[in-house]
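One structure is given here, and the rest of the page talks about it.
Here's a slice of the assembly, chains where they normally sit.
Labels A, B, C and D are assigned to the chains in the order they are written; within every chain, residues are numbered from 1.
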C-alpha cells in the first residue's frame, strides 16, 4: 500500500483545481456565447420586423426557432469540451452524433426542408392567412402557415395539410385585380361584325356587378377559327375574388342578347326557321 | 523468467484500480445521463399532452420512441468509451458503425423517413382514426395511424397500408362543413332566366336532407357556355360526410322539376313534339 | 552478426506473450459478444412471436437475418483489432471496407432497401400468402413473401416477381367485407322515381348470390346528370372475394327488369315504338 | 565524407532484414487469405448449387465474380501495407483510391447496380432463357441473362438489351397455366339469357384447341352495362403460351354462333330486317 504515498497529491489537487477552473470557464463561455447569440438574434428580428413589416406572431415563431438552433449547437459543443476535459476522447461523442446526423441527413431531409421553406414562407410574404392561393396543384383559402405544414381550406370544404417543402411555385390569386375571361363560340355562318357588336353591347350593361369591374369588359377579337365555329374572347379587369361573379354575369347577358337577337331575326323571317 | 520480477506490480495494481474506477464512473455517468434524458423526455411529453391535447396512447408511443433512440445513442457511446479504456482503438468500432450507418443511410432511408413522418403524424393532428381523408391518391376512412405505416379503409372495402413517407399532402375531408356542388347542363335553346328560376325553386324543397344543409342551395349562375349546352351550377354547404346525399337529392329534384316543366310545355303545345 | 546478441529476448518474449494474451481476450470477447447478441435476438423474437402472433417460418427467417448481420459486424471488428495487434495500421483495412461499403452504398442500395422492406413485410402482417392484393400497380394472389422479392400470381396466370422496395402502398383486398358497386345509365327521358323503384325491386331477389351479401343492395341515388343520360348507383356489402359475382348478378337482374318493363310498356302502347 | 562512417550499418541491416521479413509475411498472409477466401466461396457455391438446383454455368459465373471481388480487395490492402512498410504514408494511396472510388460511386453506380441485380437474377430463378417475360415495359423471349445486361427477343424480332438495374418488376408469363379472356359486346336490346346461353354453347366446341384448355371456357357474366352495349366475359384456363390461340378460337366461334343466330331470326321474321 506504499504506492498510495508515492502519489503526488499536490499535482492531483492542482489538476483538480485546473479542471474545475476550466469547467467554470467553459460554462461561462457557453452562457456568454448564448446571451450574445440571443441578443444578436433578437435585435436582427426587431430590425427586420420594423423594416419588413412582419407581424409580431411570425417574427416570434422565427426568433424562437433561431434561438433553439443556437442553443442545440452550443450545448453540443459544450458537452464535447467537457468530455475532452475528463480525458475522454470526443471521437465517440462525435461518432454518435455523426450516425444520428447521417440518419437525419438521409431520412429526415424532408423535415429539414420543410422547416427551411417554412422559415422563408413566414419571413417573406408569399402567402398570408386568408389569401386565395394555388400551391402543389391544390387551391383554396390559406388557414394557417406553420413551420412544418401549411393548411389550406379547399372550395369543397376539405382541409389540406401541405408540407412546406411541397410549396414551390406559389400562385397567389389575392394580390391585385384579377381578369375575367369569357370565350363565346358562335357558328361559322354568323356575320362576325354584327356578332361582335352584339356581344360588346350586351357587356355594356352588367347590372349589379358593374361596380366590381375595374376595366372593360372588352371584346378582344377572334381567338380561334375552326371550320365550324368562331370563338370570340371577352376580357374584363375585376376586383379581387369577384372575377367568377363577373364571368358568370357576362356569360348570362351574352346568352340573353343572343337569344333576343335570334328571336328578332326569326320574327323578321318567320318562314326560314332553323337555318 | 526473471523478467517476471522486473514488473512494477504497484503500477499494474494502480492501473487496474484506475480502470475499475473509470469503468464505474462511465457506468454511473451513463445511468445518470439516461435518467436525466428520460425525465426530460417524460416532462416535455407531459407538457405537450396538456397544452396540445394529445391522446394518452399517442404520447405514450412517441415517448417510447424518444426513450429508445436516447438509449441506443448512449449505449453506443458507452461501448466506445469502454473499448478505449482497454487500450483498444475505437476506430474499428466506429468504422463498423459507419459501414452499418452508411448502409442504413442509403438503403433504409425510407424506414427512417417513415418514422420521422409518423412521429409528426402522431404529434400533430393532421389525421385521426375515423377521419375521411385522401392521401397518396388513395381515399378512405383512417383505421390506424402507426409509426411506420398508416392504414386506410377504402370505399370498396380494401385496406390500404401506406408507408408514412408517402403521406405528404393530406386532404382531410372531416374538418368542418363540406360543400355540395351540382352542375346541370341544359340545351342552349332553353330560356335561361326561366331555367335558373326553375332550378332555384326545385332546390327550395329537398325533403329529408334539408336538415343536413347549412347554407343554400344556391344557383350561382352560368358556369360554361358551349355552342350547344349551357351549364348551370348549384352550390350548398352541408354537414360533414353528407355532401353526397345532398348532391344526389339536388340532382333528383332538378331532374323531376325539369320533367314536370317539359310535360307542362308539351301539354300546352301538343303538336310540337321533340323540339 | 553480433547485433543478434544485442536483442532483448526477454522483452520479445514478453511482447509475444502479451500478444497471445490479447488475441485470446479478443477471441473470447468476440464469442461472448456473439453469444449475448444471439441470445438477445432469440429472446426478442420469441417474445415478438408470442405477442404479435407471427408464424414460426417468418420469425425464423428474420432471426437468421439478424444473427447474420450481427456476425458480419463482429467479425469485421475482430479482424480490425487483430490487424492492429500485429502493428499493422487498420487504416488500410478500413479503407478497403470503405471503398466496398461506398460501392454498396451507391450501387446496392436497392438490395439493402429490398431487405429492409422485406423485414417489415415479414414482421408486420400487411400481406399474407393467399391474400388478393394490389402492389406496385400489379394485382393478384400473393404466392410467396421473401426477404428480397415477393411473388404474386396475376389473374391471367402471369407470375410477378416484385422487389420488396417497390412495395410501398399496399392495397389488401382480403381484409374484411367488400363493396359491390354498379352504375346504371338510363336515358334522360325515363321517369326517375319509377326507374329507381324498378331497380330497387330487381335487386331484392338476386337468387343464389343472396347469401354472399352482407348488406343491401341499395339504390343510393342519382350519381350523374348529363344532358342525355341519368346514372343511378347501386351499392351492396358482400363477402370477401365475391364482390364481382354479386356485381355481375346485379347487372343481370337490372338488365332483365328493364327489358321486362320495356316490353310491358310496348305492349300497352303498341303504336309508339322506339321512343 | 566521414559522416558515411558514422552510420550504424548494423541497424540498417537489421531494418533491411526486418523489412524483408515483413514483406514475406505480408505476401504469405495475402496468399493464405486469398486461398481461404476462394475455398469458402467455392464451397458455398457448391452447397448452393446442390440445394438450390442452379445450373453449372450460372454458378460458375457467380463464383468467378465473387473471386475477382475478393482478389481486388486483398490486392488493395496488400499494396497499402507495402507502402506503409517503406515509410510512405498510405494516405496518398487511400486518397487516390478515394477519388477514384467517389467517381465510381457517383458515375458508375449504374454499373454496380447492374452487377448486383444481375447476381440475384442468376442466383434466383426469376427468369430463365426461353421464358416469355415482361420487364421494363418490354416483352419477349429471354435470350441471355448476363451479369450486366439481359437480352430479350421481342415479338417483332427486335433484340432488346436491358441493363439489369432496369429489371425490377418481372412479369414471368411462363410459370404455370395461363388464362384466356374474351369480352364480347352485344347490343343492349338483345335478350340476355339467350345470348349468354348462345355464347356458352358456342364455347363448348372449340375444335382443335380443346386440348390446349385446362378449365372452361366459362361465361362469367355481365361485365359492363352501358346504355347501348352489354359486355359479356368468357374465361378459360389454358396451357402456357397457347392463351392467344384459344382466345382467337373463342372469338371466332362466338362470331359464327351470333351470325347463325341472326340468320335464323331473320329467316323467321323476313320482313323485319336491320332492327
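Brief remarks follow.
One rule holds for everything that comes next: a contact is a pair of C-beta atoms (placed from the backbone, for glycine too) under 8 Å apart; a residue touches a chain by one contact, two chains touch by 3 or more.
Here the structure is a predicted model, which is why all the values come from computation and not from measurement.
All protein chains share one sequence; of the complete assembly in this entry, 4 are displayed, while the total copy number is 7.
As a working rule, only the chains that are shown with their structure count from here on.
Common neighbours of chain C and chain D: there are none. If chain B is disregarded, contacts among the remaining chains split them into A | C, D. Two copies of one chain, chain A and chain B, form a contact in which under half of the residue numbers belong to both partners. The centroid of the Cα atoms in chain B and the matching centroid in chain C are 20 Å apart. Residues of chain A in contact with at least two other chains: none.
Because contacts link the chains only in sequence, without closing, their graph is best described as a line. Under the contact rule stated at the top, the pairs of chains that touch are A-B, B-C, C-D.
Chain C makes touch with chain B in their complex at residues 10-11, 13-14, 73, 76-77, 80-81, 84, 90, 94, 97-98, 101-102, 104-106, 108-109, 111-113, 115-117, 120, 124, 126, 134, 165, 168-173, 175-179, 181, 191-193, 220-227, 230, 237, 240, 243. Those residues of chain B that touch chain C in the complex are listed here as 2-3, 88-89, 91-93, 95-96, 98-100, 102-108, 110-111, 136, 138, 148-149, 153-163, 166, 182, 184-187, 229, 244-245, 248-249, 251-252, 254-256, 259.
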